[in-house]
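Structure in structure tokens, see below.
With one protein chain removed, the remaining protein chains of the complex are shown where they sit.
Take a look at subunit A:
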Amino acid sequence: MGALFVLPMLMIAILSFLKRGTYGQVVYEFTLNNYIRIFDPLYGQIFGDTLVVAVLTTVFSILCGYPLAYYISRLEKSTQQIWLLLVMIPFWINFLVRSYAWVIILRSQGVINTFLQSLGIISEPLPLLYNSGSVLLGMVYTLMPFMVLPIYVSLEQMDRRKLEAAYDLGATPWKAFWHVTLPMTKTGVVTGSILVFVSSIGMFVVPDVMGGAKSALIGNVIQNQFLSARDWPFGSALSIVLMLLSMLLILLYFRATKASETKEESA
């Protein structure tokens, strides 16, 4: 079953070096053109946008998710289970449906605009939907559970005695959090960040539904190359670059955290 997945990934790699025929078929002829085409500033821009959105999504997910995970980890065991289930349930609900729920709220005849207009606060609907802000909102909304769970797990596994030691030594709660809790739950933050980052980098549903035509991310371009433009080799090259890029970033992230961990141990 694993092979059923590895094999096609290899096929995509091979496909990325082939040519597209006039009618969208694949021509078995070696070329590097697909990769050269990626250096077109247009795609550079889209890759850049995708990275910015992915980084921002990760940062906002940490900012929103950490306090929530912290709160849950301090609750009674039985209450914890209920909160965890409550956080997990939206995560099981379809991505598409959850993004669409925001469309109802944000569109020009949506809940917020209708409400504000009926109060007479605004006369024209605000452009809340179909911009990069709404894409970011949708991304954070759909991916946040990925961040909460790993952070919760590492908070749970943390040795609380070290925290008590910090308090005994006169640390303020903020200092204790900053110098003890946060470093000790770094694994959770890293795991969560990777899950959120990898998911957002390949995301096309949220930008498709909440972003409109202007804010295409790389996932949307790949989807288009495969299903509309029927340029499979170019789509493959884009997805190979996307995958290498996310693997590279994950590797760098692991390196960085590992380096700081060993530094701490030796210090």
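Convention: contacts are C-beta pairs under 8 Å (C-beta built on N, C-alpha and C of every residue); 3 or more make two chains touch, one makes a residue touch a chain; residues count from 1.
Here is the rule we go by: contacts and distances are computed from a predicted model.
Quick one: the chain not pictured, UniProt calls it what, "Carboxyltransferase domain-containing protein", "2-iminoacetate synthase ThiH", "ABC transporter permease" or "NADH-quinone oxidoreductase subunit F"?
The missing chain's protein name, per its UniProt entry, is "ABC transporter permease".
Which one, A:Phe17, A:Tyr43, A:Phe204 or A:Tyr253, makes contact with the chain that was left out?
A:Phe204
Who touches the missing chain here, A:Leu56, A:Ile105, A:Met184 or A:Ala229?
A:Ile105
On subunit A, where is the contact patch with the chain that was removed from view?
These residues touch the chain not displayed: 1-9, 11-12, 15, 64, 67-68, 70-72, 77-78, 81-83, 85-90, 92-98, 100-105, 107, 109-111, 113-115, 118, 141, 144, 173, 195, 198-199, 201-205, 209, 219, 222-223, 226-227, 232, 235-236, 239, 242-243, 246.
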